[in-house]
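Every protein chain of the complex appears in place save one, which is left out.
Let's look at chain A:
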Amino acid sequence: MSAFLTYLLNGLAVGCAIALVASGLVVIHRVTGVVNFAQGTFAVVAGLCVSSLLGLGIPHGVSELAAVAVAAFAGLLAGVAAIGRRDTTPLSSLIVTLGVGVLAYAVEIVLWGDQPRSAPGLAGSVTLAGARIQTQHLLVIGVTAATFVLLALFFGRTYLGKALTACASNPYAARVVGIDVRRMGLLAFALGGLLGGLAGVLVTPLRPISFDTDVTLIVNGFAAAVFGALTRPVVTLVGALLLGVAETMAAGYGYGSHQLEVALGLMIVVMIVQASRRSTLSQEVT
């Protein structure tokens, strides 16, 4: 029972990290209509940055904030490449984000090499109802919860957040009232970078990060985002938590080398179910 609880709590922490990557995908897709395949890159950039900054002796807190800021800037640059040119279609932008991800590999290898890097996080563990959980896992859960609350407040209560929602809701109407939709899209990319960066700095102490870790991150993040139809943050969070728990259970009960396959399998099932739901809906309409 305590093993089950341990896997469950650790799975929730893994799910929270996935949720941060996925929420970046959702924010960008809601505002711009672009599926950003460079989303995992932001986490990798932040993870590699934080390992370097801590290695240079810069204190915790400052290092993590700086790494997240770098990831947000990387998000902005990816946005400029993907939607900077007017009238770029979302499909063309998607291809550009794939290119950005590949280019990022080269930059990361030049700057950090191709060996995995890690960073120290919160040491120690706590016992909850007989289950041991690393303190870093609790930090991941806490930061993710706070981030989702702040995102909800930002989009629901602030003028800028509502303007971003307006761009997602009706881009033409947003232009009619004078909102610069492209600039809002760039802001969404920067926010996506920030969320990916948060995932990166939180995950790096738990598992080493290298230039190609983005594949695992984006597959997991995309699976959760698809669960939320790439538009609903709360459903995305639920999807990410389910995915994190499923992967951790699979690893805990002896299928540790098949975590990515679990994510891919779940993603395919969700996509098939959603596609069939849409097909049924369209038949009912016609």
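Convention: contacts are C-beta pairs under 8 Å (C-beta built on N, C-alpha and C of every residue); 3 or more make two chains touch, one makes a residue touch a chain; residues count from 1.
Criterion: contacts and distances are computed from a predicted model.
Peer 1: With one chain of the assembly withheld, which option in "ABC transmembrane type-1 domain-containing protein", "Imidazolonepropionase", "Cytochrome c-type biogenesis protein CcsB" or "ABC transporter ATP-binding protein" matches that chain's UniProt protein name?
Peer 2: From the choices "ABC transmembrane type-1 domain-containing protein", "Imidazolonepropionase", "Cytochrome c-type biogenesis protein CcsB" or "ABC transporter ATP-binding protein", the unshown chain carries the UniProt name "ABC transporter ATP-binding protein".
Peer 1: Of A:A3, A:I95 or A:A173, which residue touches the hidden chain?
Peer 2: A:A173
Peer 1: Which of A:S52, A:S125 or A:T165 sits in contact with the chain that's absent?
Peer 2: A:T165
Peer 1: Touching residues of chain A against the unshown chain: what are they?
Peer 2: With respect to the unshown chain, the touching residues of chain A are 159, 162-163, 165-166, 169-170, 172-179.
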